[in-house]
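Here the complex is missing one protein chain, while the rest keep their positions.
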Amino acid sequence: MLSYTIRRLLIAIPTILILVVACFFLMHAAPGGPFTSERPLPPEVLANIEARYGLDQPLWKQLWDYLSNIVLHFDFGPSFVFKDRDVNDIISQGFPISLTYGFLSFLVATIVGVTLGVVAAIRHNTWIDYIAVSLGIAAQALPNFIMGPILILTFTLWLGWLPGGGWNGGQWQYLVMPVIALSTSYMGSISRITRSSMLEVLNSNFIRTARAKGLPERKIIWRHAMKPTLLPVISYLGPVFVYVLTGSVFVDIYFSTGGLGKSYVNSALTRDYAVLLGVTILYGTLTVVVNLITDLAYAWFDPKIRY
Amino acid sequence: MRDARDRFFRNKAAIVCMVILALIILFVLLGPQFAKWNNEEIDWAALGDIAVLGVPSIESGHYFGTDPLGRDIYSRTIQATGTSLMVGLIGTAMAMIVGTLWGVLAGYFGGRLDSILMRIVDILLAIPLTLVVILILVVAGRSFVTLFIALGAVSWLTMSRIVRAQTLALKNREFIEAARAGGVSEVMIIFRHILPNLMGVVIVYASLLVPEMIFAESLISFLGLGISEPYTSLGALISEGAGTMAYGTLWQLAFPLFFYIAIVITMFFIGDGLRDALDPKDR
Partner (left out) sequence: MKRSNKIILSVLFNALLASTTLADGHIPAGVTLADDQTFTYRVLDEHSSVDPQVVEDVTGAEVVRDLFEGLMNQDADGNLVPGVATGYEVNENNTVYTFTLRDNAKWSNGDQVTANDFVFGWQRAADPELASPYQWFVELMSIENAGAVIKGEKPTDALGVRAVDDLTFEVTLSAPLPYFPQMTTHSTTFPAPGSIIEKYGNEWTKPENIVSNGAYILTEHLPDERSVRERNPMYWDNKNTTIDKVIALVINDENVALTRFLAGELDRTEVPAGQFPRLKKEHPDTAISFPRLCNYYYTFNLSDSGPEAFKDVRVRKALALAVDRKIITENVMAGGQPEAYTFTPAAVAGFTPPDTDMAKMSQADRDAMARELLAEAGYGADKPLSFDMMYNTSEAHKKVAVALSQMWKQKLGVKVNLANMEWKVFLETRGNQDFQLARGAWCGDYNEASTFLDLLDSESGYNDGKFNSPELDGLLEKAKASANASELYTQVEEIIAAEMPVIPVYHYAGVYMMDSDVGNWPVNNVEQNWYSKNLYKVAQ
């Protein structure tokens, strides 16, 4: 197990390198650059700007400089759009925000989703199941760009209970709506996967054997059924975890939270090369690490899985 | 197989949902016959005061009301539902095929192949979708086919991870080991034993993907790839309606959302029924 983990961590380095190189070339292949604007700049001005940001260098040189700055100085370069800030600033400002509401949303979605799914499966085809299923469908049917406006209309305009947006250091009043909006649709999906996985497990031979042995139902579920049930849920949660941690662009747009999700999407649209690369590296590292953790978790959930 | 069909037809919820889905398709096919306005025509009179003249009414011929531009939501919803259903189903089918194969290969053979395949997935999960879509647009141009390529490019990744995990768990089960000991070929084991046992998870996840695809399409169309005006999709209609929901024109959200929710519900129960029906129970 340990050697597998070490091996995976070693592979992570070339993986992220490939990601950076691929993203770098994709980025430069996309039409328009950071300084393409409605008002085309005179050539001499454009030349100055390109010289300042090193964009006049050959691509391989730009890539090399970029990578060596990261390795030597942990410097991810300047933002081409937000001239007062560099990428380190942008990530260190936005990521803690995304992390806070993302992690909370993840917890809420997972806990509520798994609970709903398990309860529904255990009480299959009873009214409890129907309620849980309806809740799951309702959660799934309300995408966050409907949830956003509905929440703000309800809690800010009509009830006047919560501020309509902002972050303010992450006080709870500012967290409630982003967390609800971000967690609902995942909650629906998680409960859905959990429910059917649990149903499948409860129908399987080894559970029937356990039942035949006369074990109490509670014990069967907790001791035997829970782990295999969660296996597909864990695979689904991996990418979801990364996605909510790097922030949802919808949350940042509707609630002005200032998280990283918006910077990520905007940097691609504005061709803010360094920001896009920087956030992609963060995103990639998280993906690699989280997928490693889920892979290790598989072995814990099912001891027969070995690497 | 007959067993599976019988089991499926015994599942009442699934049958009801099959009927609903059939009705939706029927509506998409026959609905235009009853429309007074086509999906692109602007009702210039209604445009003057949408909140009053654009309300759903049999009389004006706008059964579902009009959008902010005075276009008939009835016709637009029909066209959008057809488009989105197709996008959802084809996109999901692509994800199912590619994701399942990828995941089974990685999980079953393990080792270096697993490592390569899964690192590719890691990379693709982290590459900014916006860039990929823009490049597809530039290289291949705007069309329905490129829309599906873009949708397919992103949708199979999570599927492959789920399938791989299940395969990892399955391949060490007694019945697989027994088959292997009995000299059954690897390909046979995959097709006979692994794939049927994966179907449950794959179908459930696929039923979740359908609504996801419907919204992924509206993001991709935002970037200029895929569906363009005057054609529309449920994702586009719903996000437009969501923006104006406080302005007294709630029908602009309600009708498209109704069809979307109907699709989500039918997918849920049909997926459930299929999962039940296809469960081999031989583990």
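Note that the chains take the letters A and B in the order they are written out, and that residue 1 is the start of every chain.
Basically, a residue touches a chain if its C-beta (ideal position, glycine included) is under 8 Å from a C-beta of that chain, and two chains touch if they have at least 3 such contacts.
Everything numeric in this text was worked out from a predicted model, so none of it was measured.
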item: Residue of B:7, B:36, B:142 or B:192 touching the missing chain in the full complex; value: B:142
item: Given A:48, A:68 or A:205, the one touching the chain that is not displayed; value: A:48
item: Residue of A:8, A:224 or A:262 in touch with the missing chain, whole complex considered; value: A:262
item: Which residue of A:40, A:216 or A:303 touches the chain not shown here; value: A:40
item: Positions on chain A where the hidden chain makes contact; value: 30-33, 35-42, 44-45, 48-49, 51-53, 78, 81-86, 90, 93-94, 148-149, 152-153, 156-157, 160, 163-167, 252-254, 256-259, 262-263, 269-271
item: Missing-partner contacts on chain B, residue numbers; value: 40-42, 44, 47-51, 68-71, 134, 137-138, 142, 221-224, 228-230, 240, 243-244, 246-248
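Operating definition for what follows: only the chains that are shown with their structure count from here on.
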item: Residue ranges of chain B touching chain A (in the complex, touch as defined); value: 110, 115, 118-119, 121-123, 125-128, 130-132, 134-135, 138, 157-158, 161-162, 164-166, 168-169, 172-173, 200-201, 204-205, 207-208, 211, 215, 238-239, 242-243, 245-246, 253, 257, 260-261, 264-265, 268, 271-272, 275-276, 279, 281, 283
item: Of all residues in chain A, those that touch chain B in their complex; value: 11, 15, 18-19, 22-23, 26-27, 29-31, 133, 136-137, 140-141, 143, 145-146, 148-150, 153, 157, 189, 192-193, 196-197, 199-200, 203-206, 228, 231-232, 234-236, 238-239, 242, 264-265, 268-269, 276, 280, 283-284, 287-288, 291, 294, 298, 302, 304-307
